[in-house]
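Dropping a structure here in structure tokens format, bear with me for questions.
Left out: one protein chain. Kept in place: all the others.
So, chain A:
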Amino acid sequence: MSTSHAAPHLTARQAGLMSCHICGQLAHLPDGDSHHLRCPRCNAPMHMRKPASISTTWALILAAVLLYVPANLLPMMVTTSLLGSQEDTIMSGVVFLWQSGSWPLAAVVFFASVMVPLLKIIALIYLTASVQRRSRQNLLQRTRLYRMVEFVGRWSMLDIYVITILVALVHFQGLAIIQAGPAAVAFGAVVVLTMFAAMSFDPRLIWDPLTDTDAPDHD
């Protein structure tokens, strides 16, 4: 691994350059109208920063928070068998796994389905709020937190896949039938919304206050 050499703290924005989100090509910001620019190399739309990053991220977080409630309170899975009908929420599914002795899996499901969405929402709130306050603290830690949020988000989809397989396999007429409950829709939406929120957040905003002197607004 090698670390690249850098001019001390000169950012592309300070130099009047913007870099393409897709291919990394640098281009000069033209004077005047800077809307609808396209990358000279790969033709992707170019922006100095992701457009309306902070407000878009806030909106997506808010939607995810609202849906997180039904996702955890409503039943995720409805089992109908000879012994009657049973409804399971995400948490009672974890408890079931724990009690049946497969505690490593219980831990995995608890982490992926309960902790990750919750921590992800909290982390995104912290990141967006600190960027909005133009905080200059913990720059590196916040960038690492963002990377973690981006990396770990997809694993929350676990419970959706578990319910898919269960529903598909268990339909022994007269013996047992498993159906997906309303929480599955809400939970799927939480995962998708938090992934979009992480994508709309621009990590370069974390570092911008360091070089802001006359602060051009970018939100």
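Keep in mind that, in the parts below, contacts are C-beta pairs under 8 Å (C-beta built on N, C-alpha and C of every residue); 3 or more make two chains touch, one makes a residue touch a chain; residues count from 1.
Just so we're on the same page, contacts and distances are computed from a predicted model.
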item	value
Among "Cytochrome P450", "Chemotaxis protein CheW", "NADH dehydrogenase subunit L" or "Paraquat-inducible protein A", UniProt-listed name of the chain not shown	"Paraquat-inducible protein A"
Residue, one of A:75, A:117 or A:188, that touches the chain absent here	A:188
Options A:29, A:52, A:91 or A:119, residue touching the unrepresented chain	A:29
Among A:11, A:55, A:85 or A:135, the residue in touch with the chain that has been omitted	A:11
Residue ranges of chain A at the interface with the undisplayed chain	1-7, 9-13, 15, 17-19, 21-30, 33, 36-44, 46, 93, 96-97, 100, 102, 105, 108-109, 139-140, 143, 146-147, 154-155, 157-172, 175-176, 179-180, 184-185, 188-189, 192, 195, 199, 203-204, 206-208
